[in-house]
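I'd like to ask some things about the structure below.
Every protein chain except one is present and positioned as in the full complex.
On to chain A.
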Amino acid sequence: MKRSIIVSVVAVGLALSACNANSGSDEAKSPASGTSKGGDLTILTSSQTVTLDPAKSQNLAITTLSLFNRRLTSWQIEPGQPAEAVPDLATDTGTPSADGKTWTYTLKSGLKFSDGTPITAKDVKYGLERSFAPELSGGLGYHKGLLEGGDQYQGPYTDGELDSIETPDDTTIVFHLNKSYGDWPWIVSMPAFSPIPKAADAKPQEYGQNPVSSGPYQVESYKEGSSLVAGRNPEWDQASDTVRTAGPDTITMQLGQDDTVAAQRLIADSGDDQNAFQASFVPPAQLSQIQSDAGAKSRLVTSEAGALAYLALNTQSKSLADVKVRQAIQYAVDKKAVQIAVGGTIGGEPATTLITPGIAGREEYDLYPAGESGDVEKAKALLTEAGNPALDLTLLVESDPVEVSKAQAIQQGLQRAGIKVTIKSLEYEAWVAEATGDKGEYDLAISSWQPDFPSANGNIQPLFASSEIGGGKYNLARYSEPEVDELIDQASASTDPAEAQKLWAQADRRILEDSPVVPLLFKKNSFLHGSNVQNFFVTPFPAYPNYLKVSLGQ
């Protein structure tokens, strides 16, 4: 889980877009069941490298790694529907014990690796154990703190097996957790839950260069910094897989592409580029260009409002200790100006809640109704109630031009209510160090957030649990409220999705009553594809194209 989709998908930049959300092309509406087979798909990415070692990967369940690796569960991502956990290698999304601490999975029958050997529960266990090795760190590791003994275990190379993962037979795998955790079905969709045959792991550091495939594709060639070519895995069986349609015969990732040039290639839409899409967001300049190019505009796909951009109010700062002052800021902020700073409605929609759209259980409400540009009088009234403190606040922001524009919009908004704001803009690393460090010497910070997995848990816990303050963690408001911690614990523990969703929605509202953050916008991302690319859509979550369904016209 990290700041927004930015890190998850490597693409850096702001995505602005037009109104034709998810229209893409007419073909994009064709159902996945009608996917055409064949053709050579190209993915243009600014990334220099592709990490195909599941232990080291932070890939979303619907992007590159999932073309090669299956996990116990996966995400069903379809236009107009909230993200759903569905079985992948397993026959269901897991059976919890009564206390929610033990989860049992059964593998589907007939599953095979690309080398023809059967996929067994032991391969899943081994793949997961590898992810604990310090030598293979860097991936999504939510399971490490949840599995019993996981905090001490350092991988199969030095510590043998992890006892909390049991494999009573070749098709059954049982996980023993140290607490009840209702989102475990999402956790087992993460890269580390990909099966890896121990026999293929003689040189663990090199495993990712040519992994044994369980998904529909296998690596044919990989040149770091240049390209990755994937061809079909003959052992993969469509009948056992409901999330991958495996349309193209080959998929070539062209690495290290300049975003501007890549976007120009797709606008020109000539030759092989008709079979290509860009993995990074469309740069703002090309986005403007596309508006006046009907051909390109029809191939631009924009997500609905998704990742949350927010203003964190440091509750541990003396100036912001009074809840009335924090509530005054809710009214003083000019969200319309912030929206303009990101390019208008094409950049995002005003937000009033915390849980990201596209995640089940989200409730829409507005505790601080202030119109589109804020309610300065109401803000002033609240400040009067708080004793009219002289406010001179420091606003921490990344030095990215769009982020700075947002900061200026906030500065001007708060100025109207007599709150002085000094903007402190820092390079990304410095921003991270200061915002997530232990000291917390700031009053306000602008950030954005998209969870790593589609549960409200991923929205609420990392940003508002008191355990997430400082130490590189993202409770930037440094908010600590026992009642909220209790709600988070209850919701996390619940294995009944309906009950958990209700609790998360309750936490969302309870948190905003204390006003530790001002929800600014739900951001939109835009992507461009060639004219022969089909089934290309972007949902609110994860606001990123579903690689597993993309196909080519024949």
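Quick notes
Rule of thumb we're sticking to: contacts are C-beta pairs under 8 Å (C-beta built on N, C-alpha and C of every residue); 3 or more make two chains touch, one makes a residue touch a chain; residues count from 1.
Here, contacts and distances are computed from a predicted model.
The complex includes a chain that is not drawn, and of the options "Peptidase M16 inactive domain protein", "Protein-export membrane protein SecF", "ABC transporter permease" or "Small RNA 2'-O-methyltransferase" the UniProt name matching it is "ABC transporter permease". Per the touch definition above, the residue from A:81, A:137 or A:242 contacting the chain not shown is A:137. Of the listed residues A:81, A:109, A:238 or A:260, the one in contact with the hidden chain in the full complex is A:260.
Remark: the omitted chain is touched by one listed residue; of A:108, A:176, A:473 or A:510 this is A:473.
The omitted chain makes contact with chain A at the following residues, 1-2, 12, 48-49, 51, 53, 56, 58, 130, 133-142, 144-145, 151, 154-155, 157-158, 202-205, 208, 223-226, 254-258, 260-262, 264-265, 268, 270, 427-430, 432-434, 452, 462, 471-473.
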